[in-house]
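Yeah, one chain of the complex is gone here, protein chain that is, but the others are all in their spots.
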Amino acid sequence: MAADVQKSADVTPVTDRGAKGMSTFHMLIFAGLFVIGLIAPFYLYPVFLMKILCFALFACAFNLLLGFGGLLSFGHAAYFGAASYVAAHAAKVWGLTPELAILAGTGAALILGVVIGSLAIRRQGIYFAMVTLAFAQMVYFFSLQAPFTGGEDGIQAVPRGHLFGLINLRPDFTLYFVVLAITFGGILFIYRIIHSPFGQVLKAIRENEPRAISLGYRTNRYKLAVFVLSATFAGMAGATKALVFQLASLTDVHWSMSGEVVLMTLIGGMGTVFGPIVGATVIVTMQNYLATWGAWVTIVQGTIFVIAVLLFREGIIGVLSKWLKKPL
Amino acid sequence: MNRTGLVLAALAASMMSSAAYANDINIKIGVLNDRSGLYADLSGEGSVIAARMAVEDFGAAEKGINVEIVSADHQNRPDVASTVARQWYDEENVDVIVDVPTSSAALAVNELSAERGKVFLVSGAATSDLTGPACNATTIHWTYDTWALANGTGRAMVEQGGDTWFFLTADYAFGHALERDTSAVVEEAGGQVVGTVRHPFPGQDFSSFLLQAQASGASVIGLANAGGDTTNSIMQAAEFGITQAGQALAGLLVFITDVNALGLETAQGLVLTESFYWDLNDGTREWSQRFADELGTGNKPTMVQAGVYSSVLHYLKAVEAAGTKDAEEVVAMMKEMPTDDPLFGPGEVRADGRKIHDLYLFRVKTPDQSEGPWDYYETLSTIPAAQAFRPMDEGNCPLVQ
Partner (left out) sequence: MFELLGITPQALFGQLLLGLINGSFYAMLSLGLAIIFGLLNIINFTHGAQYMLGAFVTWALLHYFGLSYWWALPLAPLIVGASGIVIEKVFISRLYHLDHLYGLLLTFGLALIIQGVLRNNYGISGLPYSIPPELSGGQNLGFMFLPNYRAWIIVVSVIVCFGTWFVIEKTRLGAYLRAATENPTLTGAFGLNVPLMITLTYGFGVALAALAGVLAAPIYSLNPNMGAELIIVVFAVVVIGGMGSILGAIVTGFGLGLIEGLTRVFYPEGSAVVIFVIMAIVLLIKPAGLFGRTA
């Protein structure tokens, strides 16, 4: 299915670099982004920046599944939100330190990814997507009913705690650098997954699954593996977000959140490395500044969807990549 | 973040000669509510207008108090409310947040306000937890709460003979709380709860649940839900002939804007409790006319918007009296000074942050009884302030224990 996606997107395949690790060009870009990340909190509101970082990681995780795995999941909010709830609960009720709380949340997303993934993988294309949606709705229902999630109040007043028991994360500024480290780490890890033998096999499966099978690859295992990885990193983003906003709520597991991450990936550029980061930045910034306009946000988002699909299928980074004639 | 800036100081300064006081106090009021969703009509822009009117009526400019009002839309979500409040307090020096309908959002802002030491004047939200376990020294719950509504409507209906109740409850924390509070009142007044059904929130078709309510034979069907769920339930109850067949509907959280949306034909006979009605007396009428002229949509003010006016007015008086805008001092002064305004009459703010005033039991008029637009209510009784709200010692508020 995503074979058509790739062809029609017409982007120079990123994974052509093979398993050689990070290209110099990409290394420079990552370094540049990191430097921007280090300077930004001195100029912009740190909480706003942390929101961008968390969603950038979420979008990269989703892109791993869609752009590189070729699998469209309609229910990715389930992992993001479930991890958010578990991390919030771990920090507030169990009193875990923030790094352990985030680990707990990520772990929950991993388990959920294994359970849902192993069932969803059995189907292809739109049916696969609908199975993921069905399970995401069940997760939403569970979040609504279960006492520990607090229903529509959510889990509030989540303590940020002390990192490793030492560093107080209550000041936004301190927390920002921790979040920067976590999200960058996650994004780089995802990059490494893409540029590895595993990533190569994924590409083969995405382009021609029957052929990959005939070559002896257990494609279902690879598909499950990328699903679980994607869910895990989405969870890491959600768990971190819970600590940033000190709140885990139903919004995190609602299907509109799943829709948002699709939008971020689409606008940024599916199947590109930096696309999701750009897409997340654009969408979060837009929501921030347009929020006064009330219903206009929906209209603008809808218009962006339409324009992106009709004219900019490659996304911002995809277009940039074509223009520069280099993979991004 | 998002704000509509409204600098009254500049306006006042340009309109009248400003006798500048040596030590001016600068105050920024944030009106945070639903501007585009389900509760936009009962709060929304109207609350901003109410706040503005309070600042003008108080005469802030001549007293050396410069007030700026900003507003934002929290979309009835706690995460958005929390984010806006956080940004307002941290980045934009907002001193006090007012309104905030939707209990989950109010609880989130309450938490943040307490942590940051800022004043929080709640008008829109209903949860009685704000003066219970979640109470603190800088929050005041102004207009109404779930306990007061349950007590007003529940007790009144039992006393009128509606002694068997069936609840149609929205299946979320707020709905459960409303059902719980009203059940307690009903049983205490000698009534009986014969059944309850929880519908998914939000719902659209209530026919199945209404049928169950009808089958129970209860004399009163209590609607423990809000907004669209309530209006839909009422509409469909009329469609299925439930009210015609003799069962009474008790709207446990109904606003005048809901009655307006339903129309008198459907809503007639509905019994409800509110703390303000535009047509109650000359004082309310005069203010409501001014409000309606400003709003310009033809809508009359709701009790939530009236509460914003009243709370901001009292807040400014307290700031003037205390000579400071420090949160704890101002709120302490608000509790010390009795309140009086043409909207709610005389009242006071209790130690647990609960504002006390009279409540009214209303019944929606029939189309024949109504003499004009927004002439919707007939007053069945007045519940005196002292009995209208939960006794302070029953709330589990840490401040008074």
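Letters A and B mark the chains in the order given here, with residues in each chain numbered from 1 onward.
Definition applied: a residue touches a chain if its C-beta (ideal position, glycine included) is under 8 Å from a C-beta of that chain, and two chains touch if they have at least 3 such contacts.
All values derive from a computational prediction rather than experimental measurement.
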Handout entry: Chains on display which the left-out chain touches in the complete complex
Key = A, B
Handout entry: Omitted-chain contact residue, chosen from B:Asn93, B:Gln192 or B:Ser207
Key = B:Ser207
Problem - Residue among B:Gly263, B:Gly323, B:Pro367 or B:Pro384 that touches the chain left out of view - result: B:Gly263
Handout entry: Those residues of chain B which, in the complete complex, touch the missing chain
Key = 36-38, 40-41, 171, 197-200, 202, 204-205, 207-209, 211-212, 215, 228, 231-232, 235-236, 239-241, 245, 257, 261-263, 265
Handout entry: For chain A, residues in touch with the removed chain
Key = 1-2, 4-5, 8, 72, 119, 122-123, 125-127, 130-131, 133-135, 137-138, 140-141, 145, 255, 259, 262, 266, 294-299, 301-306, 308-310, 313
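The rule we apply is simple: only the chains that are shown with their structure count from here on.
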Exercise for the section: Write out the stretch or stretches of chain B touching chain A in their complex. Expected result: 1-4, 35-36, 72-73, 77-80, 82-84, 86-87, 90-91, 103-104, 107-108, 111, 171-174, 201
Problem - Interface residues, chain A side, partner chain B - complex - result: 45, 47-48, 144-145, 150-154, 156-157, 172, 245-247, 249, 251-252, 288-292, 294-295
